[in-house]
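A single protein chain has been omitted; all remaining protein chains appear in their positions.
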Amino acid sequence: MFIKKYIQDIWGAVKSLLTGMRRTMYYFTHHKEIITEQYPDNRDTLQLPERFKGEVVMPHDENNEHRCTGCQACELACPNGTIKVIFKNEINAEGKKKKAIDKLVYHLELCTMCNLCIEACPSDAIKMAQTFEHSVFDRNELTKILNNPGSKIMEGVE
Amino acid sequence: MWSFSNIANNIHAWLGNNFNPTMTLVIEMVLAGVAVIGLFAGLGLVLVIMERKVSAWMQIRLGPNRVGPKGMLQSLADTIKLIVKEGLTPDGADKFLFNLAPFIAMIVAMLLMAPIAFAKDFQLWDLNIGVLFVSAVSSIMVISILMAGWASNNKYSLMGAMRSGAQIVSYELSAGLSILTIVVLSGSLSVSDIIYSQADGWWIFKGHIPVLIAFVTFIIAVTAETNRAPFDLAEAESELTAGFHTEYSGMKFALFFLAEYVNVFIVCAIGATLFLGGWMPFHIGSWEGFNQVMDYIPSSIWFFGKTFFLIFVIMWFRWTFPRLRIDQLLNLEWKYLLPISMINLLIVTAMAILKWHF
Amino acid sequence: MFEEVGTTPEGDMIINVGPQHPATHGVLHLVITLNGETIKKVEPHLGYIHRSIEKMCESLSYRQFIYVTSRMDYLSAHMNNHACAMCVEKGLQVEIPPRAQVIRVLMSELTRIASHELWWGAMAMDLGAFTPFFHAFRERESINDIMEETCGARLTMNYMVPGGVMHDLHPNFQQRVKAFMKLYKKKIHEYDEMVTGNIIFQNRMKNVGVLSANDAISYGCTGPTARGSGVSSDIRKLYPYEIYNTLEFDEVLETGGDSFARYMVRIREMQQSIRIIEQLIDNIPEGDFQTKTKAVLKLPKGEFYSRVETARGELGVYIVSEGGTTPYRIKFRSPGFSNLSVLNHISKGSKLGDLVAMMGTLDLVIPDIDR
Partner (left out) sequence: MTNEELKIKLAEILPSAIIEDGNEWIEIAIEPGEWLQSAKQLRKKEALQFNFLFCLTCIDWKTHLTMVYHLRSTIFHYNIVVKAKLDRDKPEIESVSNIWRTAEFHEREVFEMFGVNFLNHPDLRLLILPDGWEGKNPLRKDFEDPINMIRL
């Protein structure tokens, strides 16, 4: 019947609207469900997973020594030309000339955090750090030198 | 007891003692104007923060929480930002109409404040056709929207304005018809008379199901009239970017924004007055003690409480429902709301004649 | 390219939707001819985010080019990487260990759910309901957290490499996935309450943008767009790759062909993905996660084509090798490009508001279209 159907339609419509309204009312009254993170405030407690790819860093030990042999594997693996290895000649204990890295230049502004350089590195000299607040006022600050000044290669790393 | 009418009377008496009658009238006019503007600004601030908090909690967020305690001064900060922003007028726009439109929106919203009874015996203008005045003046709102849309010289704005025109003209009908049910029941167009007719119970309780239907129709129709979601086709963010106020910026945009919120307040105030007894406290039959406790609550609290409850309902709609399409919007009005409210009015008239209501 | 005159000679209004428009979710530019509110013609102008990935890949090695493809359809980054890795493996004739296969399938299905979640929220937002957007992000975030823990990134993971996957699964992985599935099952009924069952929503979606099965085939539609029209086009079923032929799941088909059918396909597909994950999560085989490949990969001379089912449809990777370390020519057959071409056809005669619903249910991701 026409009128019955008309009223049924209206009732069905109102019911569907009320179900939705009940759901939003549930969230309006249940503040425990709030999921937002208070980012700048929770900086101290913020824990990023250890695999998070923030930027490439080169770990140094307490003697200011790193593991980079300057094999350029990372430079070749990088799709964007983010890493550049600059060499210097060093004279080692036996008085022989030896090639060693002078600077490992890392362009953070070009990096896409693809992790290929770290996969390619044969001596585990570089790794990904969990930092993520990279914004700076001057773009030049994003060009970083990964090895510390005066650092040298660890004994026994070939 | 502390009440708005006492304060108003005290001021009136003090002015009458110190100035001549003409001067008193002028000063009272100025005071009333300042009060309205103050209420306007205050409402804007309160409603914006309310909307943002309501939406945030429904959307499992915290909402603004940076400016002031619990973010309560956020809307003040927003206002300052909007005031210092540049108000651009587009090159191809009709400059006069473009700049006029937001002011018309404001003026309409301010005019609508006149017949509203904020508390017991506290009303700017108790004219004997208060309800008619409200429904007549609120129709002028559409002119400002059409003006804004046309003068912006932007196709999105124009489409928003045209949608809004069709929408407001249609929904005016069922809003008017649902207001009429109360006029029929109370036998008066005056706002104060309608409120006094509810001294023994609000119309929503006294009027059985027909008034309930009229109330629901009224809420739907005024939601549409104030261009609030799910009927925000004039703005329709995802379709028309911002509809009729696409080209507005700075304070001119803020005026539209403010007018929208004040309009929401006004229609909710009208709804509270007509259906929920205005400033009348909630009474239950012969429960004397209970009724006395209710009477102890100031009438202004009753009025604002009811109004803000209705505002909350309209916000609740907005943050739950998707938007209608233009043809569905008009279908809803002409195929459902209008026939229902016409039949409903007929039933209510019969009810009023036969004295079936309480 | 921008029309200078606002009207056509017939007096119809021309309106530019995009490149900056809330409903295009990116930089799609549609030039729409309107008669009042009724659409007469929709003409997409692409290229605002065109990076010529195909040309870029020609100068990148077979290990390097995979990460670029994460940036194509960024919501199904895993599947894009998967297709590329599979294509390179096909050329190298490398078998990948079973553990890597299972990990790949798990990651792909999680990505599919995450992608559909975002689509669900964004589409509801297009239709004017803002709240579902935030609710969808709750579930999506927990998937992203799982990704972040195992792959190290939330969106552009670059996790699948030729020969397997880059890292092993994180020890917490199984537990986190189970927690996610529990959350998802607890919240799934809200999708119906908030959106699917809503009368306004249903009226907005039903009989809007009807696409017949024949047209879907002719226009090259794939994925949920085609399945909404009843065209069986799930690569996982038709041409199974990895371990999909050993898994139990249904290809979701709807026959309506309208926006609502496409919507339902995606909603039901999420449940099928959950089903796949349930089968696999406790049965991840032990073993290597990667077959060791040479440091410098060289594909033999020839042509290699591999395809996967991404969240949007069939992604084909066509590598032409000259025997060197870089591809000679690479072509990505992206699902979004073909799906977009149908927009003009289905939107004729509908209202401007419907266009938003149609664009929502075609699930357009602009970088995927432009590449």
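A, B and C label the chains in the order they appear, each numbered from 1.
As a convention for this text, a residue touches a chain if its C-beta (ideal position, glycine included) is under 8 Å from a C-beta of that chain, and two chains touch if they have at least 3 such contacts.
The model shown is predicted, which means the values in this text are computed figures rather than measured ones.
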Candidate in contact with the missing chain, chosen from C:172, C:291 or C:341: C:341
Contacting the left-out chain in the complete assembly, out of C:137, C:289 or C:304: C:304
Residues from chain C at the interface with the omitted partner, ascending: 1, 44-47, 50, 52, 54-55, 59, 90, 215, 217-220, 222, 231-233, 238-239, 302-305, 314, 316, 318, 320, 328-329, 331, 333, 337-338, 340-341, 345, 370
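The definition used in the following text is that only the chains that are shown with their structure count from here on.
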A-C compared against A-B, more contacting pairs: A-C
Identity of the chain that, by mean CA position, is farthest from chain C: B
CA centroid of chain B to CA centroid of chain C, Å: 45
Centre-to-centre distance between chain C and chain A (centres being mean Cα positions), rounded to whole Å: 25
Multi-partner residues of chain A (each touching 2 or more other chains): 17, 20, 23-24, 27, 35
Overlap residues in chain C, where contacts from two or more other chains coincide: 131, 135, 138, 194, 198, 200
Chain B - residues contacting chain C, complex: 55, 58-61, 155-156, 159, 163, 229-230, 232-233, 236-241, 319-328
Parts of chain A lying in touch with chain C, wherever the complex brings them together: 12-13, 16-17, 19-20, 22-24, 27, 35, 48-49, 51-53, 73, 77-79, 112-116, 119-120, 128
Chain B contact footprint on chain A (complex, rising order): 10, 17, 20-21, 23-25, 27-28, 31, 33-36, 38
